[in-house]
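For this depiction, one protein chain was excluded, whereas all remaining protein chains were kept in their positions.
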Amino acid sequence: MQLISITAMILLLASSDVNAETAAVGALAPNFARPLLDDERINLSLEDYRGQVVYLDFWASWCGPCLIAMPKIEALKQRFEGSDFSVLAINVDRDPKRARRFLNKVEVSYPSVYDATAELPKQYGLQAMPSSYVIDQRGYITLVHEGFRKGDEDLLGAHIQEVLNRVRE
Amino acid sequence: MYANSHVKGLGKLIAFTVLLLAGCQNVEPWERDRLAEPAMQLSADITGSKLDQQVFFSKEAASGGTSAAGGGCGCN
Partner (left out) sequence: MAKSLKSPLAILSSAAMSMPALSASQPSETLVSVATSIYQEGDARSDAVAFGDQERFEVKTNQFYLSSPIGRNWSGTVSYDNEAMSGASPWGTIEGADGDYQLIMSGASIDDSRNGVDLSLTRHWRKQSIGVSVGYSGEHDYHARSVGITYERDFLKKNTSLGLSASYSTDDITPTDAQLFQRLDSGSKHSRSYYVSINQLLTPVAMINLGLGLTRRDGYLSDPYKLRDVRPGKRLERTFTAQYRHYFDWQSTTLAANYRYFWDSYAIDAHTGDAQLTFGTGSRVEWGPTLRLYGQSAADFYVPWDDYGLEDTIAQSSDHRLSSFGAVSLGLKARFKMGPAHIVARYQQYESKKHLGLRSKTQAHPGLIRFKVVSLGAEYRF
């Protein structure tokens, strides 16, 4: 009896993870408009990218795997140069100065916008840092990717190619 | 020896503690900048901790309190 109640409690706890809301695959990616880290006067919105396949990357200067991912994401961008593919990064540092300091040292050619109120991670139901989303040409999420490990750039590249191919069919 | 009642009691204590703690403030993944600092980790200085453990273990009666339980020595 006691063993059953212990098990029930642990299962209840484990299942609470499943119920967490996340912008799931197949859902429409929440739209937003945020200022560029490099130039606050310019706002970028997700809608601007309608018609393109978008790789949306949430990152922060204190997150190691986020930083390891950056050159690999840049390589992805280079790989699909000429296709309807864009990379947009969203920075969630509490202090944007740290993010800018970091970007000054690591050169990536894709834009980073700044989310001051951290509303976007909530809207996208972020479960971990880093998290990235592949969004298709109509604005729907096709992939949610957590973390960034060795070989992820190949997996992501294959998925992006597949999404790009879908339009042509 | 250790009656099942001890194990059951421990299991209940663990489950209760887990649930109690789970009621704590939820810290979102993007709010963990300060928690992620290396100095904030339990494993902040593994080499130093191992040395301390070895030193204190061989000079005091108490030992343990970490998951690393192996590695004996002829020191006490």
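A and B label the chains in the order they appear, each numbered from 1.
As a convention for this text, a residue touches a chain if its C-beta (ideal position, glycine included) is under 8 Å from a C-beta of that chain, and two chains touch if they have at least 3 such contacts.
Only a predicted model underlies this, so the values are computations on that prediction, with no experimental measurement involved.
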Absent-chain contact - pick from A:Ile68, A:Leu143 or A:Leu164: A:Ile68
Hidden partner interface residues of chain A, rising order: 13-14, 16-17, 20, 61-65, 67-68, 70-71, 74, 78, 102, 105-109, 127-129, 146-151
Touch list for chain B against the chain that is not drawn: 10, 14, 17-18, 21-22, 24-29, 31-48, 50-52, 54-56, 59-74, 76
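We adopt the following convention: only the chains that are shown with their structure count from here on.
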Geometric centre distance via CA averages, chain B-chain A, whole Å: 34
Chain A - residues contacting chain B, complex: 2-3, 5-6, 9-10, 12-13, 16, 58, 60, 62-63, 92-94, 118, 121-122, 126-129, 131
Of all residues in chain B, those that touch chain A in their complex: 8, 11-12, 14-16, 18-19, 22, 28-33, 36-37
